[in-house]
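Notes follow once the structure below has been shown.
A single protein chain has been omitted; all remaining protein chains appear in their positions.
Residue numbering begins at 1 within each chain, and the chains themselves are lettered A, B, C and D in the order written.
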Amino acid sequence: MFDALGASTSWLAIAPELFLLAAAIAVLAYDILAEPDDVEYHAAFTILGVGGAIAFTVAQWRSEIFEQEYFLNMLRVDGLAVTVRLALLVVLSMSLLAAWPLVRSLGRRGAELLALMLLATIGFSLLASSGNLIMMFIGLEVGSISLYVLAGITRERQLADEAAMKYFLLGSFASAIFVYGAALYYAGTGTLFLEGLGSLTQSLVFTRPGVLLVAMAMLAAGLLFKVTAAPFHAWAPDVYQGAPAGAVGFMAAIAKVGGFAGLGRIMWEAFGGFVDDWRPPLAAVAAMSIVVGTLLAIAQDDVRRMLAYSGIAHAGFILIGIVSGPVAAPEVAFYLIVYTVQLVAAFGVSAVVSGPGSSGSARTEYVGLARRSPVLAGTLALMMVGMSGMPVTSGFVAKFGVFREGWDAGVEWLVIVGLVASVAAFFFYLRVVVDMYFREPVGEAPGTLVASPRPTAPMTAMLIAAAIFTVAVGLYARPLLDFVASVL
Amino acid sequence: MEAVLFMIFGVVAVVGALSVILAKNPVYAALGLMATMFALAVFYVINLAHLVAAVQVIVYAGAVMTLFLFVIMLIGVDRAEDTTETIRYQRPLAVGVGLAIVGLGIAAVVSDEWSWTPLAPAGAVAPNGTMQAVAEQLFSSWAVPFEAVSLLLVVASIGAITLAYYLPSRRRKEDSDA
Amino acid sequence: MPDVDPSWYLGLAAVLFLIGATGMLTRRNALIMFMSVELMLNAVNLTFVAAGRAYGNLDGQLAVFFVLVVAAAEVVVGLAIIVAVFQKRVSANVDLLSELKG
Amino acid sequence: MDFPLLSALIMTPVVGSIVVALVPGRRRELHLPVGLVMSLLPIGLAGVLFADFRSTATFQMVEFAEWYADWGISWHLGVDGISMPLILLTVLLVPVSLAASTAITDRTKLFVIMVLLLEAGLIGVFVALDLMVFFVFFEAILIPMYFIIGIWGSEERIYAAIKFFLYTAFGSALMLAGIIALGALHAGQTGVWSFGYLDFLDLELARNTQGWLFAGFALAFAIKVPMVPVHTWLPDAHVQAPTAGSVLLAGVLLKLGTYGLLRFNLPLFPEATVDAVPIMATLAVIGIVYGAVVAIVQSDLKKLVAYSSVSHLGFIVLGIFALTHAGLEGGVIQMVNHGLTTGALFLLVGMIYERRHTKKISEFGGLAKSMPIFAGMFLFSAFASIGLPGLNGFVGEFLVLIGSYATLPAFAVVAATGVVLAAIYLLWAYERVFTGEPDRDENRSLPDLNVREVSLMVPLVVMMLVLGLYPKILLDRIEPSTSAVLDRVAAVTSFEVPEVSMGGE
Partner (left out) sequence: MTDVFEFVIEHLLWLIIAIPLAGALMLHFVGRRLGEPGAGYVATLASAASFGVAALASVPIFQGGDLAHHPTVVRLWDWMPSIGAALEMRWDPLAALMALIVTGVGTLIHLYSIGYMHGDPRFARFFTYLNLFAASMLTLVLADNFAMLFVGWELVGLCSYLLISFWFTKPSAAAAGKKAFIVNRIGDLAFIIGLMIVFTSFGTLSMSEVLEAPGEVITAGTATAICLLFLIGAAGKSAQIPLYVWLPDAMEGPTPVSALIHAATMVTAGVYLVARTASLYQLSGTASVVVATVGALTALVAATIAIGQNDIKKVLAYSTVSQLGYMFLAVGSTAYVAGMFHLMTHAFFKALLFLGAGSVIHGMHDEQDMRKMGGLLKRMPVTGWTMAIATLAIAGVFPFAGFWSKDEILASAFAAGGWFSVLWVIGLVTALITAFYMTRQFVMVFLGQPNWDEGVEPHESPATMTFPLGVLAVLSVVAGFVNIPKLNPALEHFLEPSLEGIEMAHVESTGLIVLLAVLSVSAAVIGIGLGLFVYYRGGTFRQWFQDRSRRPFLAWENAYWVDKMYGKLLVLPGKRLAQLAARFDDFFIDGIVNGVATVTARVGGALRPLQSGFVRSYGATLAAAVVGLAIWLLARGAL
């Protein structure tokens, strides 16, 4: 069938996705056919699939197909695609380790969970590498629908189905808006390819392409929804609280990575010529995200909800990079990698503390965690410090990167808003540290400790990896920075 | 001629759409939606999108709406719904948003600046959306998206199974404390 | 040549999209909200088709197919979610789903 | 300099903390001693630093390595006469405060690690010649300090820790904006980003721009100092922190503020500095008087010492913004002096707190009878703090006062009242705590200082005497650097440093 595409075909270009898909299918098929009691084969398939995907993503970067377009420009193998794909795969790998207890506890549905995670990754990976709005839409939907299901996968719990329902309703609403934006883009340009507008910009006979501006608003809105930028954020706290702990880190991280990749493509590439139009409103969105996320995070008593709001603020910070234009692409990618690692690890800890299938994770559960489980407390503290953007952690380098670009791009006020909000944000990040380290666990009887949560081995490995990553990158981020800068 | 058709089916489409959001009974809403879909199918034909029109009728009006009605019946919500608003500020907000959009539309009509002038290449002929024409495109330049939607279907089916397939025996004790 | 300007269709699509969006915001029955989403997607399709005709290419029509599949997939998952919710709450009223807030 | 002495200075405590981390958790009794030994290593390096230091204005022991080349950040370290004394102070106070922490029995390992990391951060701040490196260390030290206060502090520790953290972080946020702006300005003027201190010295900044940047930096440093009215985190933090925390907080952390003002605000924004002199001097003088006045009526010994810090730090700021040779020198040496004296006072308060578990002045009385050595040490440190000639406190204050009179006569006169007020609050406190008959049973039988406690006071006492009698040992090394700063301010602005002949001639 691909013969018609001629030279435009490249298996390598879609190899990572194919590996993931193969793994997903294998897991499902094995589950259906063999009805296994444990998940060891699932693990093997998944590892193979993810490993292959990572290997081929690196291969894409290293081979001559890099910086080329394939399938008649439907897919690209450019820096953004490769970086984001790698980021997605990192998120996936970490999340798989974190989700393993959930996979086990779900029984048969564990296979479906794995498959959905793999498929969601494929979806966002396609979103990040597509050169066509419809392709992008499909990727977005593959990812999103997987996430809707993930949100409700422990459906016996009331909060889980509420989360799934909210996520689904709002998600499909946002998707409709996105695709209407695509339609208007088509109406304005006659093409669905991203670079179409760029080539048309010179020959536009109308001075104010209203249709395109509305299209821009709607396309942006659809993706801003995914990355939880305020005021498109309302679903995030409810979903992150209600969805099963084991999967929520994955859900939050992967949508953010994919969403920002898409946003970057659309804003920088398709609407690159309209930068003066979209920069102020997008900057406003960034500011609003930062402020709303920070203020509401302060008011939270549930750690997962707090992380959701902080995620809104982080979306704002990353948006500073988007606002700064394509020159900030390395910084945005860096931020995404750094932040999602922390996010997955933090949610991972919450999954251990509150149970893998839990909905919500009250702060009181963390009191005295440092005594009960130093590894969990230490990691979570480090992640909190990292997210808050303290120096010597990767979070600082990431924040500094986007701030610098923002300042360079002329949105100094936004940087200052971000800086001040970072200070307020210390409050809620450090409050977790307070609970874990400064307060004593209150047992049933005096002197007895409440149950000590024990992370599983994969989880521990993931947490330690995340911790090392956070500190190592905080101390010496140059390899990673050089990598994203050279890829992008 | 086309104008007449546009008027007639335009009214049908709008009325159908309005009945979706105004009907107290979901069944009426579903039927209204179906009416709109049929009206749109007519427009597709007018706009030379023959295959689309056919698919619209078969898949959308036929399959999807049937699924809707099936679920309506299954979960027995085919009774009238109280449509008084209970969330504060929801109605005014919705109305406000609506008015803003209408305003935008009017502005778009009035203002020259925002007028929409498609740049059809000189001598472009409106394509005839026959099955063959569509298929040629679908299997060449749109091949990847076409393959990708299969993922979508996989996801959808997994989702449906996961969410709706109910296995009481598999319920774990720790899952039931909600 | 048609005596109806493509922009008429675009206008009609916009109206339908708007009605769909309004339904999304005003109805609390999850099923009707889904239908509103479908309505919005139909408006998108109309836009695609009309614009495609104006530009003289088939991309619009092809897009419709994909939107249609997406819509179908959404319906499947959405209805599954509704069923799941209904199994426990015996209601499709989304306003009842407001335990997560703040 | 082939051997990266400064990097080694930073890394030694880090390595030390790793070593401590590797000590098995069961061997609780080893954590503190091992940490103490580890904290002694930097003293050796600092000794080398002191010995190799040349009294010139240029930066020495410079190390340079690319860090984030395209962002303009490099690992650029160096010391001059302004930072060298503060490094010595840091490496001296850390072992002392560790040795004073035998009362910490809970999570000792974590404590020792935090103190050592804090030390690394503090040294880093003082040797950084790249503003981002500086900022990284400046901000990073908040974390260990936050833990030290929050875990091992007293009742209100959580409030104090968070307040300390947020307050100081707020200041540094605006400073970071300033740093980024400077980087951007550098990019604008030269085409490449840089955060190098020496590069920034070459920037040409409009007066207006300087004003904004000055404000951003100054706010951060003013909070750190702390200057009135942004000082209220200090009493809380001091009172709640454990002894080691208080010692390091007062001894070194506060100096980051004054150090920053001197290192960055003056040379980078000379015109704005000259413009800001009235404001900064006013705040400094208000701080001197206000801090002292508030200290008088404090009922908590630690709080009293904390407010005395507000007062004493005011002298440093006044000296810096007097823009005279003597003022700047006095400011720098007063940083060291305050670190020694206030550190000693906090140590002593900590020792009595360990015995009586209270810091309330009204709980004490007549301690001089039961604890004569303690009383003597306290009185000695108090007089050093009051500014008794012959002890170190006087040198700094006297230089500052004399130095600032030339340019800010009215301010200097008002500031001098701080000298009287210091005597009032400290001697009154001494009177209430130490004199009279010990009327409470628990005060009557308190054991006097033991050998450990005396021996950790001795280095401080000796330093107070040495610096009081022969401050030249530092002044000679400080002078070229402060002169360079002044020359820069004078060269760029219309400000004229008053030419008072340099003695003798």
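A few points about this structure:
Note that contacts are C-beta pairs under 8 Å (C-beta built on N, C-alpha and C of every residue); 3 or more make two chains touch, one makes a residue touch a chain.
Keep in mind that this is a model prediction, so the values were computed, not measured.
One chain is not depicted; across the entire complex it touches A, B, C, D. Considering the whole complex, the residue from A:I14, A:A160, A:V292 or A:V367 that touches the absent chain is A:V292. Per the touch definition above, the residue from D:G25, D:G44 or D:G390 contacting the chain not shown is D:G390.
Among A:I177, A:A255 or A:I320, only A:I177 touches the chain left out of the display.
Within the complete assembly, D:T435 is the residue of D:S7, D:S154, D:T282 or D:T435 that touches the hidden chain.
In the full complex, the hidden chain is touched by chain D at residues 163, 166-167, 228-229, 231-233, 290, 293-294, 296-298, 325-326, 329, 366, 368-369, 383, 388-390, 394-395, 398-399, 401-403, 405-406, 409, 412-413, 416-417, 419-420, 423-424, 427-428, 430-431, 434-437, 469-472, 475-476, 479, 498, 500-504. Listed for chain C, the residues touching the missing chain in the whole complex are 21, 24-26, 28, 94-95, 97-102.
Annotation for chain A: contacts to the undisplayed chain at residues 165-166, 169-170, 173-174, 177, 207-208, 210, 213-214, 216-218, 220-221, 225, 231-232, 234-235, 237-238, 277-278, 280-281, 284-285, 292, 294-299, 424, 427.
As a convention for this text, only the chains that are shown with their structure count from here on.
We define each chain's centre as the mean of its Cα atoms; on that basis chain C and chain D are separated by 65 Å.
Here the spacing of chain A and chain C, counted between their Cα centres, is 26 Å. Residues of chain C in contact with at least two other chains: 10, 20-21, 34, 45, 50-52, 54-55, 57, 59-60, 62, 66, 70, 73-74, 77, 81-82, 84. Those residues of chain A in touch with two or more other chains are numbered 134, 138, 141, 145, 148-149, 152, 155, 158-159, 164, 187, 190. For chain C in complex with chain A, the residues that touch the partner chain are 10, 13, 17, 20-21, 24, 30, 33-34, 37, 40-41, 43-45, 47-48, 50-52, 54-55, 57, 59-60, 62-63, 66-67, 70, 73-74, 77-78, 81-82, 84-85, 88-89, 94, 97-102.
Chain C contributes residues 2-4, 6-12, 14-16, 18-23, 25-29, 31-32, 34-36, 38-39, 42, 45-46, 49-62, 64-66, 68-77, 79-84, 86-87, 91-93, 95 to its touches with chain B in the complex. By the touch criterion given at the top, residues 67-68, 70-71, 132, 135-137, 139-140, 142-143, 146-147, 150-151, 157-158, 161-162, 165-166, 169-170, 173-174, 176-177, 180-181, 183-184, 187, 193 of chain D touch chain A in their complex.
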